[in-house]
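Just one protein chain is left out here, and the rest sit where they should.
As written, the chains take the letters A, B and C, and residue 1 is the first residue of each chain.
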Amino acid sequence: MTPTLAVDIGWGTTLGIKTLVVLGIVPLGALILGYVFLLKMMSHMQSRLGPMDPGGFHGWYQLIGDGLKFLQKEDIMPEHADRKVFALAPAVVVMSTFLVFVVIPAGPRIVVAPLDVGVFYALAVSSLSVVGVLMAGWASANKYALLGGLRAAAQLIAYELPLVLAVVGVVIQAGTMNLQGIVAYQSDAEIFGFGGIGLPLILTQFVGFAVFMVAAQAELTQPPFDMPVAESELVSGYMVEYTGFRFLFFFIGEFGTAFAFSALAATLFLGGWGLPWGDPFGTDQLLFDLLGPALLFVKMMIVAFLMFWARFTYPRFREDQLQALAWKWLIPIALVNILATGVLKVAF
Amino acid sequence: MIAQNVVFGVLAAAMVLSAIGVVTTKNVVHAALYLVVVLAGGAGQFLLLGQEFVAWVQVLVYIGAVIVLFLFGIMLTRAPMQPKESLDNDLKWPGLVVAVALVGILGALLVDAFEDTEIELEAPTRTIEVTDAVFRTYIIPFEVVGILLLAALIGAVVLARKD
Amino acid sequence: MLLNQFLLLGAVLFGTGVYGVLTRRHTVLVLMSIELMLAAVNINLVAFGAFSGSVAGQVFALFVLTIAAAEVGVGLAIVLLIFRNLHSSDLDDVDVLKG
Partner (left out) sequence: MWFLENAWLVPLVPAVSFAVILLVGKRLPKQGSEVGVAAVGASFVLACGAALQWIQRVADAEGADAEGGHALARVIGALGRSVGRLGAEEAHGAVVEPVTRHTTWFQNGGVELGVGIQIDGLAVMMMFVVTLISLLVHVYSTEYMRGDRRFTHYYAALSLFTASMLTLVVADNTLQLLVGWELVGLCSFMLIGHWWEEKPNSDAALKAFLTTRTGDIGLLTGVIMTYFVVERATGEGSFSILAVNEAATSGEVGHTLLFWTAAALLLGIIGKSGQFPLHTWLPDAMAGPTPVSALIHAATMVVAGVYLGARVYPVFWEGFSIDDGGVNLMAAVGGITVIIGAALAFVQDDVKKVLAYSTISQLGYMVMGLGVGAWTAAVFHLFTHAFFKANLFLGAGSVSHSGSHHSFDMKKDMGGLRTVMPTTYRTFLIGTLALAGIFPLAGFWSKDEILLGAGENGYELFLVVGLVGAFMTAAYMTRCVYYVFFGEYRGGDHAHADPSHAAGDEVVEHHLAEAQDRHEDDRLPVATAHAHDDGHHGAPHESPGLITVPLVVLSVFSVFAGFLNATAFDIEKFQEWVEPTVAFVPVEHHAFDWTKAVISVAIALLGIGASYAYYWLGLGPQRLAERNAVARAGKRFLVEKYYLDHLYTDVVVGFVKAPLARAAYWFNQHVIDNVLNYTGRGARALGRVTYDYVDQKGVDGVVNGIGLTTGEAGGAVRTIQTGRLQFYAFLLVAAVVVFAALLWVAG
């Protein structure tokens, strides 16, 4: 259809499968992250006994219970709300998460669309969620929601910049914006002539990785950057009026986006589905098609662990501190990183 | 080719309707959201033309930042949820006449000039070609735009400061 | 695809933008209409770029995008200033220079 989305136009099945995978991956990812980290890891870290109780091993059906609870709750629409916008907002947020997964590769052939500007695309569509957040905040006709929406917008715009800039270093070093290309680069490149572990870009782009993780944390509006939804100040901010299934959408959006960002970070900095051994695009293609998703998943879980570790550990910033961190620290650091990467790239 | 034309038609219809929404709706926030649709449609058109990079720049810059800035501005200037009065001034009808005349003239001119010229797309433009052009042929405009952005940044800060 | 279908789309969007600039009272809406016009111009630029097979169209569209972003930044700062001084975001109230 469109010439750039390199979808095999023998469509039918291929396209259908790909769509289903993308549609399935977000709720599934949200589920996994919610279960593993929100329920289990947090409970352990903060000694919460509740979520550990229901079911046998570590309270494994707490999550099912939570899901059922959300589904059976009443769908409330505030009286003065802007109904269409109110209804549309969660969908916009979740949609932006879905779109990110279009370009993330999980194997030599396991990718929906290996776009030429994959990284850029991923960052572009992930920025769409801001619109949804603002819509929700505004349409709720509630001042807490509006304040939360404004805070979220200010925060997401501010951290969008370091997020993009942090990735630029990777792009410069790999010489491509195609995520497959970046994965290939990381498994093929050598460190001072030693190719044994490839070149996971976290080694040379550690600054970029750190900035990316901090900015991603802020993009996710997770603690310590959770001012937009701060329960104690804004009673959940822009989500305050949402109930039941719509709230579940936001929830899926949040954890799905966390899943997406960990996938991005794993791909950009940890080598994605790749391994430095073998010939993924040649003889070992099938092997890597099978192995890749598992490898990627493992790396994603590592990244996600770091994210949630920070989330459950640190207290909340103040709003001005948050902005200062973005503009006075992360952006300059990211810029210096770009400059250094560029110079070194030319030098070597 | 047909598929492309269908996509074009759908996108174009959505864009035009949303654009009319932008200039007629009574709700400022709705106008911004309509604008999102127009711009997203524009990005779609760019994809259709095989110009991938600029499409995603449009999404990132326009939808991710500019629209958010608009919404921000709207909310900071206390837009009412349900405005009672119209958002149009008394130039409505003359404005309509002039705009329609403008579209008419432009349309007639374009039809006359290009008639049935086809766009022959060989392959989508590769990003590397664009970046090479920006950093080789258009390096000075690029630098100038950089300075412009700096000036705009400083200008906006100075204007919006309270003291 | 015809070249003209894109150009005509651009023309219609441009006309709509002009209408918006002329008739909207809310300052932010005027800015939005200007963005509409710029988007229309961009479609033309990119269409011509694809038609001629050169990247110039894309590059110019990029520059337009950049400048549009700068314009919105400054424009909204001005809107905020107007709002702060006149307690209104209505362009009809900004007529200090009336003769």
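Throughout what follows, a residue touches a chain if its C-beta (ideal position, glycine included) is under 8 Å from a C-beta of that chain, and two chains touch if they have at least 3 such contacts.
Worth saying up front: this structure is predicted, and the values here are computed from it rather than measured.
Note that the undisplayed chain, when the full complex is considered, contacts B, C.
Think of the hidden chain as still there; on subunit C it touches residues 18, 21-23, 30, 91-92, 94-99. Contact residues of subunit B toward the unshown chain are 89, 91, 94-95, 98-99, 101-102, 105, 108-109, 136-140.
In this section, only the chains that are shown with their structure count from here on.
If you draw each protein chain as a dot and join the dots that touch, you get a simple line with two loose ends.
Summarising the inter-chain layout, the chain whose CA centre lies farthest from the centre of subunit B is A. Rounded to whole angstrom, the centroid-to-centroid distance between subunit B and subunit C, based on C-alpha atoms, equals 7 Å.
One finds 32 Å separating the Cα centroids of subunit A and subunit C.
Between subunit A and subunit B, the centres computed from C-alpha atoms are 28 Å apart. Residue positions of subunit C touching 2 or more other chains: none. Across the interface of their complex, subunit C is touched by residues 1, 4-5, 8, 12, 15-16, 19-20, 22-23, 28, 31-32, 35, 38-39, 42, 45-46, 48-51, 53-54, 57-58, 61-62, 65-66, 69-70, 72-74, 76-77, 79, 86-89, 91-92, 94-96, 98-100, 102-103, 106-107, 110-111, 114-119, 121-122, 125, 129-130, 133-134, 137-138, 141, 145, 148-149, 151-153, 155-157, 159-160 of subunit B.
Those residues of subunit C that touch subunit B in the shared complex are 1-9, 11-20, 22-29, 31-33, 35-36, 39, 42-43, 46-47, 49-51, 53, 55-59, 61-63, 65-74, 76-81, 83, 89, 91-92. The residues of subunit B lying in touch with subunit A in their complex are 3-4, 7, 27, 29-30, 33, 36, 47-48, 50, 52-53, 56-57, 59-60, 63-65, 67-69, 71-72, 75-76, 81-82, 121, 123-124, 126-127.
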